[in-house]
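For this view, one protein chain was removed and the others were kept in their places.
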Amino acid sequence: MPHDHHDHSHEGLSTSGHPYRADNDTGLSYWQVMEIALRELLIEKGYLTAAQIHAQINAMDSRSPANGARVVARAWVDPEFKAALLDNASEVSRAMGFDIGPMHLIALENTDEVHNVVVCTLCSCYPRNLLGLPPDWYKSRAYRSRTVIEPRKVLSEFGLNLPEQMQVRVHDSTADMRYIVIPAQPEDSFGLSEEALAAWVTRDSMIGVGLPLAPK
Amino acid sequence: MGGDPAGPINPDEHDFALWEKRVDALMVLTSAAGLMTTDSLRRVLEDMGPDAYETMTYYERWIASVAQNMVEAGAVTTEELGAKMTEVRARGSTYGAAS
Partner (left out) sequence: MKVRVKSHWPPGHIRTPAYLRGKIGNIERHIGLFNNPEDSAYRQAGPQRELVRVRFHMAEIWGARAERGEDVIEAEIYAHWLEPV
């Protein structure tokens, strides 16, 4: 079960370091009642099976920023791979063995001159089939409203202060494409193996609100 | 929304509860079954108006949209949903007891 978390040391925190949201042991909400009722009706009427729902939750749980980090690390060490990734990121991700479903993915390369950052002003589009579900702030009104008009201020609130001469490119996921930023490789990491490099690639660096970091 | 005035970005994050994951799974699977689309999900979310954004959580809005979509698709009726929700509510006072 997702909430069996006795096998690690941070009591009350998940493996990702965030508090679990209470559910099984708090008062039953109207919306939870709706979820249970709708799910059971769809199963009873033969539209879905319980096994399908279980498998879908497992599939989503297995998707995490670690997938994207592997893609980025390979792009750092293999220029041909990077060229293919920039050309067709969906195809390349599938070829690496990631089950991204029908998702159309575009990779965006950060350079000395250009910094890319991703937002969805209309809803919460995110490359969920590769990186897992988006963080809460990505879905917030504040991030969605402000990133298109004051990206530099938004990035500075994430601790990222860009040089004036660097161009910021904000990508608004308005329709069918999803985006992953390929952050610039930090000089301190030059020469490391692909596997070691993957540990430098943070989720936030693939959204464009952070930079790669040396693993702790 | 894009360009509108807004306050600071709250960096807090949470892991998803089981019921939230189930809502997500229902959206993905009913879409794959041809009963709804990403666009019909979003259309109902937008039609809820800005108030819903302030008073409901993300997956609360989603389950409301998926439920309306299932009625629109003819997969369930409002009558069936009403009766089943009453039955679920009577099972207990926690999500664990009722699901």
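As written, the chains take the letters A and B, and residue 1 is the first residue of each chain.
One rule holds for everything that comes next: a residue touches a chain if its C-beta (ideal position, glycine included) is under 8 Å from a C-beta of that chain, and two chains touch if they have at least 3 such contacts.
Small disclaimer: the values here were computed from a predicted structure and weren't measured.
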Exercise for the section: Give me the visible chains that the unshown chain touches, in label order. Expected result: A, B
Exercise for the section: Pick out which of A:135, A:151 or A:183 touches the chain that's been left out of the picture. Expected result: A:151
Handout entry: Contact with the hidden chain (one of B:14, B:42 or B:89)
Key = B:42
Practice task
Consider the whole complex, including the chain that is not shown, and state which of A:32, A:93, A:121 or A:140 touches that chain.
Solution key: A:121
Problem - chain A residues that touch the omitted chain in the full complex - result: 104, 121-122, 148-153, 164, 167-177
Fill in the blank from the handout: For chain B, residues touching the missing partner are 2-3, 37, 39-40, 42-43, 46, 72-73
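As a working rule, only the chains that are shown with their structure count from here on.
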Problem - Centre distance in Å when chain A and chain B are each reduced to the mean of their C-alpha atoms - result: 21
Handout entry: For the chain B and chain A complex, residues of the former touching the latter
Key = 1-26, 28-30, 33, 35, 42, 45, 53, 56-60, 63-64, 66-67, 70, 75-76, 80-81, 84-85, 87-89, 92-99
Exercise for the section: Would you mind writing out the residues of chain A in touch with chain B in their complex? Expected result: 1-3, 14, 16, 18-29, 31-42, 45, 47-48, 52-53, 56-57, 60-61, 121-124, 133, 135-137, 139-146, 148-149, 154, 157-158, 172
